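Let me begin by presenting the structure, written as structure tokens, before commenting on it.
Note that one protein chain is taken out, while the other chains of the complex remain in position.
Chain lettering (A, B and C) follows the sequence in which the chains are written, and residue indices restart at 1 in each chain.
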Amino acid sequence: MAAPWAGSRRPGRNFLFVPGPTNVPDRVQRAMVVPMEDHRSSSFPELTLPLFEDLKKVFKSRDGQVFIFPSSGTGAWEAALTNTLSPGDKVLASRFGQFSTLWIDLAQRVGLDVEVQDEEWGRGADPDRIEEALRADREHRIKAVLVVHNETATGVTSDVGAVRRAIDAAGHPAMLYVDGVSSIGSIDFRASEWGVDCAITGSQKGLMLPAGLGIVCVSPRALAAAKTAECRRCYFDFADQAKANATGYFPYTPALPLLYGLRESMRCLFEEGLEQVFARHRFLADGTRAAVKAWGLTLCAQDPKWNSDTVSAIMVPEGINGAEVIDIAYRRYNMALGAGLSKVAGKLFRIGHLGDLNELMLLGALAGAEMAMCDAGIQVQPGSGVAAAQTHFRGATQTAEQRAAA
Amino acid sequence: MAAPWAGSRRPGRNFLFVPGPTNVPDRVQRAMVVPMEDHRSSSFPELTLPLFEDLKKVFKSRDGQVFIFPSSGTGAWEAALTNTLSPGDKVLASRFGQFSTLWIDLAQRVGLDVEVQDEEWGRGADPDRIEEALRADREHRIKAVLVVHNETATGVTSDVGAVRRAIDAAGHPAMLYVDGVSSIGSIDFRASEWGVDCAITGSQKGLMLPAGLGIVCVSPRALAAAKTAECRRCYFDFADQAKANATGYFPYTPALPLLYGLRESMRCLFEEGLEQVFARHRFLADGTRAAVKAWGLTLCAQDPKWNSDTVSAIMVPEGINGAEVIDIAYRRYNMALGAGLSKVAGKLFRIGHLGDLNELMLLGALAGAEMAMCDAGIQVQPGSGVAAAQTHFRGATQTAEQRAAA
Amino acid sequence: MAAPWAGSRRPGRNFLFVPGPTNVPDRVQRAMVVPMEDHRSSSFPELTLPLFEDLKKVFKSRDGQVFIFPSSGTGAWEAALTNTLSPGDKVLASRFGQFSTLWIDLAQRVGLDVEVQDEEWGRGADPDRIEEALRADREHRIKAVLVVHNETATGVTSDVGAVRRAIDAAGHPAMLYVDGVSSIGSIDFRASEWGVDCAITGSQKGLMLPAGLGIVCVSPRALAAAKTAECRRCYFDFADQAKANATGYFPYTPALPLLYGLRESMRCLFEEGLEQVFARHRFLADGTRAAVKAWGLTLCAQDPKWNSDTVSAIMVPEGINGAEVIDIAYRRYNMALGAGLSKVAGKLFRIGHLGDLNELMLLGALAGAEMAMCDAGIQVQPGSGVAAAQTHFRGATQTAEQRAAA
Partner (left out) sequence: MAAPWAGSRRPGRNFLFVPGPTNVPDRVQRAMVVPMEDHRSSSFPELTLPLFEDLKKVFKSRDGQVFIFPSSGTGAWEAALTNTLSPGDKVLASRFGQFSTLWIDLAQRVGLDVEVQDEEWGRGADPDRIEEALRADREHRIKAVLVVHNETATGVTSDVGAVRRAIDAAGHPAMLYVDGVSSIGSIDFRASEWGVDCAITGSQKGLMLPAGLGIVCVSPRALAAAKTAECRRCYFDFADQAKANATGYFPYTPALPLLYGLRESMRCLFEEGLEQVFARHRFLADGTRAAVKAWGLTLCAQDPKWNSDTVSAIMVPEGINGAEVIDIAYRRYNMALGAGLSKVAGKLFRIGHLGDLNELMLLGALAGAEMAMCDAGIQVQPGSGVAAAQTHFRGATQTAEQRAAA
């Protein structure tokens, strides 16, 4: 409880509004309570083989191959790069937030030569500049273009389809690698349509699971590249996985509860319908944005076209420390908000609105954010953001009902 | 999701704001996932004996004896009456809501002669009338006075201490039986101080467990009365229980997971501190009442002295059906509200604010209630109730911090 | 661990071989981990209505009505008697073990006039004597015949079909009430075929759940009798239940996790197939009996026709205290065995072999029983009972495979 007289026990649920890990649905939580079993038994593939197929649907990949590593999303970043590229290979990467920064660091540490395109934080990958850089690369030294689909640090979503069109327009053979950790399963992602050669995600965001699975969806072309790629890899080797996966096994002991959880979380996604899941995220994000506007504040995203449907990074006024808002929210109101990272440390706080979420959960969080902002000295009208989001939610609902009735 | 395009799966948590069953805290949920065990083993009493002692603390009973039945609270009602009274015995009972009505029905069905004191719904037991009736009973035919401490149907809390004083003032030997199903563990209850002879509760309210345990705390005097009481009882017999309980056993197979859950839920209560638990309920109830006032609505409770800290019954305007609000809240916003029952059917809806609850959960519910009311045609300003509750929560928090700092 | 150097923590699973509660299957355990919900919501009947229908299949009742009480099986005993009979009504009951004794006690305590037919412990109900008593009752004062199908205390199964034939042969209108607590869901039970008017069970045996549900399946005739039956009842009243159950609700808060568990446990039974469940119990019981024979010991059941397929009560030799075997098994080998009760206290120990059980679990238990018996001074050859059971299991398996291959 927020009240300062509270003892060590904090009653009620924590409001988890960081952009991952996200809330695990009850039925997924249940599905993970499994006894251990022999991962080499003859019945084990009954569990595993459908997982690979279902994940392809989540990635919207027709002909890709999916790999599931017992790791975080960082491991999946490493897997994508080390399996398909060789030390010294050049890659082109946009940098516009903490996660694009970290991925570029990782690329450099595994020995790649990264041509960085810095964009202002609050903007996303720039297809024009990418096209330009590719056109300039007459010798086709650039082997891959790296794009973060949804930059979790700034609440910015890049237009991956436009990046694909830019690569095509430049007539460049570079492969396209996309970090979809905080988008896949929440924001529409089309691996095949966009020609994504390596699509990367983790279990703890749109897949509504605890962290512990790093997942990569690899195009046939990237898979072919793996045969000659010389970056050293063992744990994250695609070939070892592919060989074992073919019959439903893994080269080493898999994280069993997460596999059962993954089966159930994908059932949740498919039951709701992927397109409906995306629409729901848009709906909740629009409500959040209406609240931000009512508060008289702005997003880090510099234009509506960059708005992320999974996380909103909200700029705090001059003279206010965003970390203070987060600290008050956590201590007084039992709510976890995301912090500003690196360049934007202190300048913003983030509300993650993804995963297993509905309107009332979000309205509670908006109410909590209002209180924490007020307590931190930001001049926002209590209830104003909540009211704006309510109006959005009610309007959309009524319109939809009228449409359904018509 | 509330939006009408939603499929069968409803994302996110249901907002459970009926006045019981209440949310089970995660740690209590975990505690109930136990393998079965022999309830006649030599180590079983290590689990059970402390339960009886700890429950006495919850009842604030110094010298009572606690019985735990595998039943609902209704079973505990029956246990209290049939163990201590004989067919034809006269009891005096206040009736001012659905649950006092049901208890009186039960008393009549087990053969008691009930003198009913009807109060207007929205008021509680009237100590003056009780005193009067007892004074009039010169022959001391009235064996017991029955009072519902917290009438869940109307959001009314009776003053049990005043009832005790009334009995004493009348110099009448009647025993005092109190239904504390929706108060005990949430609102201060003092079995010994108030001289309560049978205090009754269930597991699914302030004890934050699933339904399945009916619990009675019995004074030495009521226990003595059990020796001559002639109502027939077997399943609910105190003597069978007492004999087995003495060494930590039960006369028949107990509901094991609930016992483990009870141990953990009482740990939660004691860690937070019983007085702090009561203060938190008051704090959240005050926030709810501030919202109701901001909405321009009134409570069923006819005077602040009757206000319940565990449930608010909110009157809807003329021409509006409260059931409509509840239906919209459930279908569109995934929230469960309590209905108006019997005499007040359609005239009100109820928000339960008890158990494992904090400010943001409640603010989400108030936001949801606002939307449902608007959708049902009630003229309330979206965000107004939320804002009023926020102001209450922030003010109390700041005052407390200043006090702590001073 | 059994070894005396073990500390407070006991590694590994407890071997639970009491005749109930039984092991809860993992998937049933999972199914019970549910958030609380409004038991008056519009979607609640989706859970509850199929439960009543499915339970009828478990009882093999075509036209009965099933009631589910939040209680133990003892409550179901009381419900059956008090709803259908009036104080002073005469019933005929066989008594041949602790549970038939307790049921008779209960019948007397609710005011019935019980004509008791004592059988030797180790034998079951005697259809001939029942027929005789009914024939002698020319005035048809006997309203009901009470039979325990499976006497848990002695490992004896009565022939309920034969009792039905006896009643019919006598041309007597008495109703037939059967306690199937430790048989239903494990041993074939045919409510309609046998003309059982009240069939009683609990959740913690063949239904593989924790205790907490008392269940009665009532014939139309017994239901009609409920209209005039004058035993007082409230909590256990059929009419209140029937009224609420009709639309999928309950008159008071139900024990929610158990309802979800019940749904899943019946799915387990139906997936395996009821007849296969019965065959498996017979198969495991035969293995147990082969072990007993190899040990040179005898069952309490005095003739193979009385052998129970859910529990074997094993006589210990003169000079040995059966309680000692049980105590050693519990302390040294982390195994729970059933004790001898009342008349047979110390003279036997019981192995429950029902519920979610397979060969290896049972062989581990037989090995443990051998060790405990040896430690207690009984001259049994270590491994001898295990070997006999193994031989039984292997032979049956091979025969079945040959049959399947033919």
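In this section, a residue touches a chain if its C-beta (ideal position, glycine included) is under 8 Å from a C-beta of that chain, and two chains touch if they have at least 3 such contacts.
For clarity, every value in this text was computed on a predicted model and none was experimentally measured.
A.B. asks: Which of these, A:Pro45, A:Pro70 or A:Pro317, touches the one chain of the complex that we don't see?
C.D. replies: Answering carefully, the residue with contact to the hidden chain is A:Pro70.
A.B. asks: Which listed residue, A:Gly212, A:Gly322, A:Gly368 or A:Gly383, touches the chain dropped from view?
C.D. replies: Looking across A:Gly212, A:Gly322, A:Gly368 or A:Gly383, the contact with the absent chain belongs to A:Gly212.
A.B. asks: Among A:Leu49, A:Val116 or A:Leu256, choose the residue that contacts the chain missing from this document, as touch is defined above.
C.D. replies: The single option touching the absent chain is A:Leu256.
A.B. asks: Given the full complex, what residues of subunit A touch the hidden partner chain?
C.D. replies: Those residues of subunit A that touch the unshown chain are 13-14, 16, 18, 20-24, 29, 32-33, 35-42, 70-75, 78, 87, 106, 109-111, 202, 204, 210-212, 231-236, 251-258, 327, 330-331, 336, 339.
A.B. asks: Under the stated touch rule, tell me which residues of subunit C contact the chain that is not displayed.
C.D. replies: Touch with the absent chain occurs at residues 1-13, 15, 23, 25-26, 33, 268, 271-273, 276-277, 279-280, 283, 332-335, 356-361, 363-365, 367-368, 370-371, 374-375, 381-384, 386-388, 390-391, 393-394, 396-398, 400-401, 404.
A.B. asks: Since one chain isn't shown, list which residues of subunit B touch it in the complete complex.
C.D. replies: Within subunit B, the residues touching the omitted chain are 26, 29-31, 33-35.
The definition used in the following text is that only the chains that are shown with their structure count from here on.
A.B. asks: Suppose every chain is reduced to the average of its Cα atoms; which one is closest to the average of all protein Cα atoms?
C.D. replies: Smallest offset from the overall C-alpha mean is found for B.
A.B. asks: Need the CA-centroid distance for the pair subunit B / subunit C, whole Å please.
C.D. replies: Here subunit B and subunit C have centroids separated by 36 Å.
A.B. asks: Quick check: how many Å separate the C-alpha centres of subunit A and subunit B?
C.D. replies: 44
A.B. asks: Suppose each chain is reduced to the average of its Cα coordinates; what separation in Å results between subunit A and subunit C?
C.D. replies: That gives a centre separation of 53 Å.
A.B. asks: Quick check: what residues of subunit C touch more than one other chain, meaning two or more?
C.D. replies: In subunit C, the residues touching two or more other chains are 29, 33, 35.
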